[in-house]
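Take a look at the structure below.
Note that one protein chain of the assembly has been removed; the remaining protein chains are unaltered in position.
Up next is chain A:
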Amino acid sequence: MSETVITVSNVKRVYKTEVGMFKKTKKEVEALKGISFSIHKGEIFGLLGPNGAGKTTMIKLLTTMLIPDSGTISILGMDPVTQHMKVRPHINFILGGERNLYWRLSAYDNLAYFADLYKVPRQEQKNRILELLELVGLADVAHQRVETFSKGMKQRLQIARGLINRPYILFLDEPSIGLDPVSARKLRDILLKLNEQGTTILLTTHYMYEADELCDRIAFIDKGELITVDTPENMKRQTAGVSIIECKLTDVSASMIEELSRLPHVRHVKHEQDEIMTTVRLQTEMPQAVIPEIYKLVDEMSISDLAIMQPTLEDVYVQLVGGDAQ
């Protein structure tokens, strides 16, 4: 068993807000309801869940930006609540989106700025910055202002910024959000490369294929509660014997989706609609029995494709958490 670098034990966190100027109404949101898990050295650990599940709150707690209401957290053997100044030099975090960089500075100056904040000795700074810009493929635009960068370039610069202090643990909160497929691919390659070099990574994402490709283990959380923690392979085994019928329909109504979900032997139905057609995925243990029922229910002319597939991590997610997976 490899060394444990993060331990989270029964952590709870409630946000309290007040609404109204004169007659104030107090509102409480239970973001985390007693979560426990641990992360091993050198792992890529995925934290998955729908919006509002508590993923970002968990990242904030682990990166010393937030204090839990109860429970304990240990990072590299230290308590991030009381020893936050000792924890900070050894970790770093990256947030998704285009912000979180100084757009008026060049890529090089952004990294130099944070190198100073992490007290990287001046003599090491130049080599490290050039090395990181090389890693993320931005060496040739090192002295260009960030405001001229594409979204993908900004996100890769964020990765370089997150590595400026050579962290033992890197936290990423939805790092590929809004990226085109090529940029997202590059980002995943960088993360795998970093992990090969020994960096422990914790990431949150909505993209199941990303989690499936990158993560050694995954935790599903929903409404502040931990649903399950396991490897993607073991999770997919939970759906052993289950098949997915994927139909592409050109004409489908909400009531028809409802009727499909009520068909015998159908466990879950998930649908996605684009401009031309709707893709419906039905989970079932008896695909041969369900397919004729689909043809009875849906006009044959509106079925442009129908296939029986193996379940993906997304189907496990749908089964465990509900129908909001992307």
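Rule of thumb we're sticking to: a residue touches a chain if its C-beta (ideal position, glycine included) is under 8 Å from a C-beta of that chain, and two chains touch if they have at least 3 such contacts; residues count from 1.
In the analysis below, contacts and distances are computed from a predicted model.
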Can you tell which of "Cytochrome P450", "Quinol oxidase subunit 1", "Transport permease protein" or "Ion-translocating oxidoreductase complex subunit G" UniProt lists for the chain that's not drawn?
"Transport permease protein"
Would you indicate which residue among A:F93, A:Y207, A:F220 or A:Y317 is in contact with the undisplayed chain?
A:F93
Of A:K119, A:H143 or A:K296, the residue in touch with the unshown chain
A:K119
Which of A:T64, A:T200 or A:S243 contacts the chain that the document leaves out
A:T64
Chain A, residues in touch with the chain not shown (by the definition above):
15-16, 57, 60, 63-67, 84-85, 88-89, 93, 95, 97, 99-105, 109, 112-114, 116-119, 121-122, 161
